[in-house]
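Complex shown without one protein chain; remaining protein chains in place.
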Amino acid sequence: MMEIFTSLLTSGISLATPLLLAALGEIIIEKSGIINIALEGMMLVAAFFAMYVALISGSPILGLVAGVFSALLSAAIFALFCVGAQADQIITGAGLNIFALGLTGVLLRRIFGLTGATITAPTFTILPVPFLQKLPIIGPALFTQNALVYLALLLIPITWLLLTRTRLGLHLRAVGENPAAVDAAGLPVQRLRFAAVLIGGSYCGLAGAYLSIAQANTFIEGMTAGRGFIALAIVIFAGWRPFAAAAVALLFGVASALQFQFQAFGLKVPYQFFLMLPYILTIVVAAFFRHRIQAPAAMAKSYFREG
Amino acid sequence: MMVDKRHAFSGVREIRLQGIQKHFGPISALAGVDLTLKAGEVQALLGENGAGKSTLMKILFGLYRPDAGAIYFDHQPAKINSSADAMQLGLGFVQQHFSLVEGLTVAENIVLGKLPSRFYEPRSLQQQVQNFINTNGFALDAAAPVRELSVGERQRVEIIKALYRQANFIIFDEPTSVLAPLEVETLFATIRQLQANGKGIIFITHKLDEVLQISNRITILRGGKNVATLETSAATAENLARLMIGEIAPPIAAVNHANKSKSAVVLQVANLQVRHERRHVTVHDISFELHAGEILGVAGVDGSGQRELAETIMGLRAPNAGTIVWNFHRDKAQSRLHRQRIGFVPPDRLTDAFVPEFSVAENLLLESSDNAQFRRAGFLAAAKVKRHAEKLIEDFNVVCKGPQQKLRELSGGNQQKLLLGRALGANPTALVAMNPTWGVDVAATAAIHQRLFDLRQRGGAVLLFSTDLDEIYALCDRFLVLHAGRVMGWATAATSTTQVGLWMTGRMSATTD
Partner (left out) sequence: MRRPTEILRQMALWFLPAMLAFVSASGFGALLVSGFGYSPLLVFSTLWEGAFGDAYRFSETLLKTVPLVFTGLAVALSFRTGIWNIGAEGQFLAGALIVTVFGVKAANLFAPIFFLLTTIDIFLSGALLGILAGWLREKHGVSEVISTIMLNMIVLQFLGYAVHGPLQEAARTYPQSDRLAEVARLSQLWPGTRLHSGVIIAVLLAIVLWLVLFRLPFGFRLRVIGQNPHAARFAGINVSRHIIAAFALSGGLAAIGGAIEVAGVTGRLYENISPGYGFTGIAVAMLGRLHPLGLLPAAFLFGALESGARALQRNLGLSSVLAEVIQGMTILFVVLFETRWFRELLNKRLNVK
C-alpha cells in the first residue's frame, strides 16, 4: 500500500513539474497585467528546440538552454505585439499557439523525416539526493527525480521571493493593478511588462524542455496536449500565489497519475472525469471564490497615457 | 532643463506662474493666468466648473503642456515636462482620483518608485515607513493593504507619498469632495500641520466655507482668467460668491415665468435616496414635481449628485429609497418604448450617448432600433433610417457630409446638436438633459437653447441638469440648487446670484460670518 502511494506521488510530482513551471511563469506575467494564453505555444517551441539541440550536441543541458532561449524568443514576439504595439493579448496569444504548433510540426518533419517517432534525445536522468531520498514515503517521491524537478522546486520560493521581496516584484505587482499609478510614480510601465513577459517566458521554456528532454525523451507534434491551458487554470485556482500553485499543480499531477494507475490495474473507471476535474474546479473557484482570490485588476488591458 | 534640480530648488520659497495659456481644440481653457504660491501659506484656488483651476494645476504638475506662459521657482525659470519633473522639483499633487495600487500595502504604495535597494523585507520596510508616518504626525497603519482603507485614509496615503518624495508644495484638488464631514476635520488639521512645517499648500475648491476656514489667501478664476487675489481676512462669503460667479447676463429670450403649478404633473420624485458605490456623495431625500410646459433646472457643481440623480430618474441606477413616477407610464424606466416619451441627453456624448465609429444615421437609431417607424417586415429599412437622419440633420442644422458620415468626424457642437435631435426627434413628452451645451461653441449653444424653449412652448417638460449657472438662469422657469446630494434651496431667475452661489458652495444663507 505504502509503495503504491509512493509511486503515485513520484509520478504525480513528475507529471506536475511542467504544469508548475508554466504556472509560475504565468503568475509573473499575469501579475504584471498581461494575460498570456500562448503558454501552450511557448512550451511547444521550447520542447522542440530543447530536444533538437540536446540531440545534436548530446548534452541535455545545452538542450535546456536552447529550449529556454527559444521560449524567450517567442515571449519577446508576444511582448512586442502586446506591450509594444498594444495588440489584443487574447488574439495574439491564440495566433502564437497556432503558429507554434505549425512551426514545430514543419521543422520536425523537415529535420527528422517522415515519422520522427524514433528520435531518442539525451535526457536529464534521475539524480537521487543522498540522505534525503531515505526519508519515508516522500523521500523517494521527492528526491529521486531529475535535476529539472529540483529546479522547479527551487523556483517556487524564488518566484515568491521575486514577487514579494524585490523591488522588481513590487513594481510588477503595481503595474498589474494600476499602471497609471506606476506611471505617475515615474516608473516605466511598458518596460516592466516587457520584463515580466520575458521572465515568465523563460519559465515556459523550462516547462517545454522538461516535456521533451526529461519526461518523454522525444518530441511529438502537439505534445503539450493542453498543458498550457491547465497551467492557466492552476494560476487562477491558486489565486496567483506561487506556493498555492505548487499545491494545485501537485493535485493535478497526482490526479493524472491516478489515471495511469487505474489503467495499469485494468480498472474501468472513466478517467476522463479525473482529467476534467481541474477545469471544472477552476470555473467553480473563479465564479464563487472570486472575492477571496484577487485577480490583478489591470489584467488584459493595454496601458497608454491619456492626452 | 537645469542640472541637479534637487539642489537648485530645495527650499524654494515661491513659485510663480505667469501668463499661462491653454487651448483644447477651439476652446480656450486658460487665457493668460498668473498665480504666485508661497511656502508656509494655504492658498485657495476658487472657481466654478470650467474656470480653469484643474487645468492650471495640471500644467504646474507637468501633466499638460501650456501653449504659452512660464513658471518660475524663486525667480528661476523651470521646465516641467512630466510629473516626474514636478516631483523632482518638490511638488506633490493629491488628485481627486487617487493614484494608489489597491493590492499593495500602505508602505509599498508610499515607497513605490523610491525604493533604494533591489531587495526589501516587508516587515522592516513597514517599520521604516511607519516611523516616517509617525514622525510626520499621521495616524495610519503602514502594514494595511490599501484595499481595506477608507477614502479619508487613502487620501492620507497620498499626502504621505508626497511628503516621502520631499514635496515642499502640495496641491489638493477638491480634497473634501470625497470625504465625510468628520474626515474633513482631520484633513484640515493635517493641512494646518503641513503649513506649520513650512509647506506651501494649494487648495482647489468651490466650497466657500472651507475657503474661509482653511486658507490665508484666495485666488479666484473665472472663464480661464484671473478675477481677483485677496487675503482671506478681507473676504466674505458674499463677495467671494459674487466674484466666482460674476454678473449673469440677462436671459437670451424673454422667459415667461408664469405660474406653472396649474398644468399637469409629468414627473413626481418623492423622498429619493441614492447611494453611489463607495463614495460619500449620494442623493439625500429629494422631492420635486416637474410640470408640463416648464423648464426645471437642477444646478450644482460637479460631484453634487446631479449625475446620480439624473441616472436614477432615467432608470439607469436603482434608488435606495423613494419613488419616481412618470404620470404617463408607470412601467420601469428601462423599457425602450418608454424612451420614446422621455428624451435623454446624457452628460458625456462620446462615452454615454454615441458609438463614435458608427455613422450618423446609425447613432440616431440607438434608442429606437425596435421602433416600427424604421422597420419593414422586421428588418431595418435603410431608406427609412436614412430619410429620418436626413430630416434630423436638416431640422437641427447639423453640419456633416450626410447620414453615412462617421459620428466621430463631426465637431463637438454638431455632435451635441445631433444628440439633442435624437432626444427630441420622437416628440417626447419630457426631456432630461445633462449639460446639453458642454464643450459647444456659442452658435450651437444658442441653437440648443432655442430647442429647449420650443419644447417648453409645445407643452413639453424639461428637466435640465447643468453646472453652468448662466445656462440655468437663461433657461429655467425655476431651479433647485444641489449641494452634496441635498436640495439647498429653490430659485428663479429673480433670485440673486450671490444667494445661489452660496447654496452651490454649501452655505444655507448669507447671514453668518
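For reference, chains read A and B in written order, and residue numbers begin at 1 within each chain.
FYI, a contact is a pair of C-beta atoms (placed from the backbone, for glycine too) under 8 Å apart; a residue touches a chain by one contact, two chains touch by 3 or more.
Because the structure is predicted, anything quoted here is derived from the model rather than measured.
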Quick one: which of B:Q76, B:Q166, B:S287 or B:S369 touches the chain that's been left out? B:S369
Of A:I4, A:I56 or A:A85, which sits in contact with the chain we cannot see? A:A85
In the complete assembly, which of A:A79, A:L108 or A:C204 touches the absent chain? A:L108
By the document's definition of touch, the residue of A:L96, A:A121 or A:A298 touching the omitted chain is A:L96
Touching the hidden chain in the full complex, which residues of chain A are there? Just list them. 35, 37, 81, 84-88, 90-92, 94-103, 105-106, 108-110, 113-114, 221, 226, 229-230, 232-233, 236, 270, 272-273, 275-276, 279-280, 282-283, 286-288, 290, 300, 304
Counting contacts across the full complex, list the positions on chain B that touch the omitted chain. 314, 316, 334-336, 338-339, 344, 346, 351-358, 362, 365-367, 369-370, 374-375, 378-380
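In this section, only the chains that are shown with their structure count from here on.
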Contact residues on chain B for chain A in the complex? 63-64, 82-84, 87, 99-104, 108, 112-115, 117-122
Please name which positions on chain A make contact with chain B in the complex. 164-168, 170-171, 173-174, 177-178, 180-182, 184-187, 294, 296-297, 307
